[in-house]
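Only a single protein chain was left out; the remaining protein chains are all shown in position.
Per-chain numbering from 1; labels A and B assigned in written order.
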Amino acid sequence: MPRASAAALRTVPPTDADATEDRAPEPARAVVSVSDLSLTYETADGPVYALSGVDLAIAAGEFVSFIGPSGCGKTTLLRCVADLEQPTGGELWVNGVSAEAARLRRDYGFVFQAPALYPWRTIERNVALPLEIFGVPKAERRERVRRYLDLVHLGGFAKKFPWQLSGGMQSRASIARALCFDPQLLLMDEPFGALDEIVRDHLNEQLLSLWRETGKTVLFVTHSIPEAVYLSSRVVVMSPRPGRIIDVVDCSRLGRQRPLEIRESPEFLAIAHRVREGLRAGHAYDE
Amino acid sequence: MSRQVNRTIILSVATVAGGLGLSALAHSPDIAGQAGSGFWLGTLLLWLAATLAARDLAGLAAQQRKPSGLLALAVPLLVGFLLVVLWELITVGAGVPAVLMPPPSMVAARFGGALPVLAADFVQTFVKSALPGYAIGCAAGFGTAVLADRVPFLRRGLLPVANFASALPIIGIAPIMVMWFGFDWPSKAAVVAVMTFFPMLVQTGAGLAATGRIERDLMRTYAAGYLTTLVCLRLPQALPFIFTALKINATLALIGAIVAEFFGTPIVGMGFRISIEAARLSLDMVWAEIALAALAGSAFYGAIALAERAATGWHPSMRAAR
C-alpha cells in the first residue's frame, strides 16, 4: 500500500529548523538517499559521463532545487530517482527502497518539462488518469479531481480540452495531475521552463504555498537562479562533464513565508550570488 | 459587403436557372445534335457565370468568421452542377453518340429504370464482397500491428516488408483468389481483405510508434503495465493513423471487389454488369453502375470521415476543419 508508507513519512516534522548547514540529514530519515551515484552512456564518440560520484540525502519536507548548465546531469539525476533511467554505479534509495520498488508502489508524482496532457482527454479526465490507472473508485476520483483542480485554480476548466487552455494553465493542470493521488514526493523537471516571467512568478508563489501547506518533499530541476533560491530550502549546484554536485547552498534562512519581494532582499541576493559563483566555477572547469 | 452578397446571389441563381433552361432547350428537336452558335454562346456564358459565382462564393466563405458548412458546401456543389450541365449540353447539343458518351439525363433515366438490377448488384458487390473483406482485412491488419508492436523483432522485420507490400499491385491476386475460393463473393472478399490488410498494418504500426517519450515516461511513473499503456495512451494516440487507413481502405475495398469480378463471377455484381454492358455498348447502364459505385464509395467514405470527426475531434487537423 503506497498510502501507508507515505502517511508514515508525513509524521516526520518539517526540517528547515535543523537543516542549517549543508550537511545531509540523518540517512534513516532520508526520503531520497544517493551515494556515489554514477551514470555513463556508451556512445559512438566514446563514453559520456552523465553523472559521476553524486552524494546527496534529502529529508522529508525539504524543497531541493537542482541547478546547473545543460548537460550537468540534473535532469538525469531526477530521472534516476524516478526509475526512468538506470544508474550504472552507486546506490540510490527512495523512501528506504530501490527506485524501481518506489515507482511500482507509486511513491512519487512526476511533473515533466512539457505539460504532456493527453489531447483526447478533457482537463478533468487528464487529472483523473493516474486515479483511473490505480483503480480508485469513481466517486472518490471525481471528488479528488475537483479538489485538486480547485487547488490549482482550474475549477472552471474541468470540461475543457488541453488545447483550449494557455500554457500556464496546462502547466497547472499537469501539477494537479501529479498531486491528485497525494504522493508525498514530487519530482519536477523544469515544469515552468517554457512559460513567461509573470506566469512563472505566479506559479512559483502557488507552488511554494502548496508546499508549505502539504509538507511534501519536492525535487525541482531548473536553470533559473532566482527561481531556485526563491522556492528551495536547499539548492544543489551541478556542473557538467562529468555531471556532479559542486555546491549545496542552504536557503532556509529566508524562512518559510516568502513574498515575491523577498527576491530584492540582501539575504536573497547573497544566496543567489553564492549559487552564481558556484555555477561560474563549474563553468570555468568546462572551458 | 452587401453588394457583393447580392451579386453572388444573382450569379448563383442565374447559373442554376440558365443551366436548367439550356438543358431543357438542348433537348428540343431543333437543337439536339445540331446546335447553332447561339446555343454554344449561351453555354459559354453559363460557364462564365458559374466561374464568377464560384469565385464570389469562395470569397464569402473565406470572409466568414465562423465557417458554416453551408457556404463551404455551396462552391463544390455549384462546380459539380456546372460539370453535369456542361456534359449534358455538349453531348446532347453536339449529338455525341450514346455508345460513346451518354448524357447524364439518359444515365439518370436508366438508373431509375434499372433499380432492381442495381440493387442486386449492390448487395452482391458491396454488402457481400466489399464489406466483409474490409472488416476482415482491417481487423487482421490492426491485430497484426498490435502483435508486431509487442514483439520488437517482429516489428522491425514486418513493418518494412508491409511497407513494401502496400506499394504492390495486390489487385493482381484476384485470379488466384478466384481459383481458390470460387466465382462467388468469398473470392472477392478475400481480394479485398488482402488489399486492405497492408495499409492498416502500416498505419497502425506508425500510429503505435507515434507516442512521445514524455507521455510514455508519464505512464511509467504510474507503474502502468503494457495493457494499460496501450489502452490509455498508445491506441488513442494511434487513432488518427487508424482512421487514415480506414479511409484509404474504404476506397480500396470497392475497387477491389469490382475489379475482382472481372476475373470470373456469377451473373450478378457491379463489376460483372460493367464489363458485360460495356461489351454490349450500352454505356448508359455502365454509367448508371459507375454512379452507383461513386455514391456507395462516397457514402462509405463519408461515414468513416464522420466517425473520425466524432472520435478524434481533439486532433489538430480536425480542429482546423471545425
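Throughout what follows, a residue touches a chain if its C-beta (ideal position, glycine included) is under 8 Å from a C-beta of that chain, and two chains touch if they have at least 3 such contacts.
Here, contacts and distances are computed from a predicted model.
J.: Going by UniProt, what is the name of the one chain that was not included in the view, given "NitT/TauT family transport system permease protein", "KipI antagonist", "ABC transporter ATP-binding protein" or "Lrp/AsnC family transcriptional regulator"?
T.: Missing chain, per its UniProt entry: "NitT/TauT family transport system permease protein".
J.: Among B:V79, B:A108, B:V146 or B:L239, choose the residue that contacts the chain missing from this document, as touch is defined above.
T.: Among B:V79, B:A108, B:V146 or B:L239, only B:V79 touches the chain that is not shown.
J.: Have a look at B:W47, B:W87 or B:Y301 and name the one touching the chain we're not showing.
T.: Counting the whole complex, the residue in contact with the absent chain is B:Y301.
J.: May I ask which residue of B:A24, B:A167 or B:L227 touches the chain that does not appear here?
T.: The one listed residue touching the chain not shown is B:A167.
J.: Out of B:A54, B:L118 or B:V191, which is the one that touches the chain we can't see?
T.: Considering the complete complex, B:A54 is the one touching the chain left out.
J.: Quickly run down the residues of chain B that touch the omitted chain.
T.: Residues 54-55, 57-59, 61-62, 72, 75-76, 78-80, 83, 99-101, 153-158, 160-161, 164, 167-169, 171-173, 175-176, 178-180, 250-251, 254-255, 258-259, 262-264, 270-271, 274-275, 278, 281, 283, 286, 290, 293-294, 297-298, 300-301 of chain B touch the chain that is not shown.
We take it that only the chains that are shown with their structure count from here on.
J.: From the C-alpha centre of chain A to that of chain B, how far is it in Å?
T.: 52
J.: Okay, in this complex, where on chain A does chain B touch?
T.: Counting only chain A, the residues touching chain B are 79, 82-84, 103-106, 108-110, 112-114, 116, 118-121, 129-130, 132-134, 161, 163.
J.: Would you pull the chain B residues touching chain A in the complex into a rising list?
T.: Residues in contact with chain A: 212, 214-215, 217-224, 228, 232-233, 236, 239, 312, 314-316, 319.
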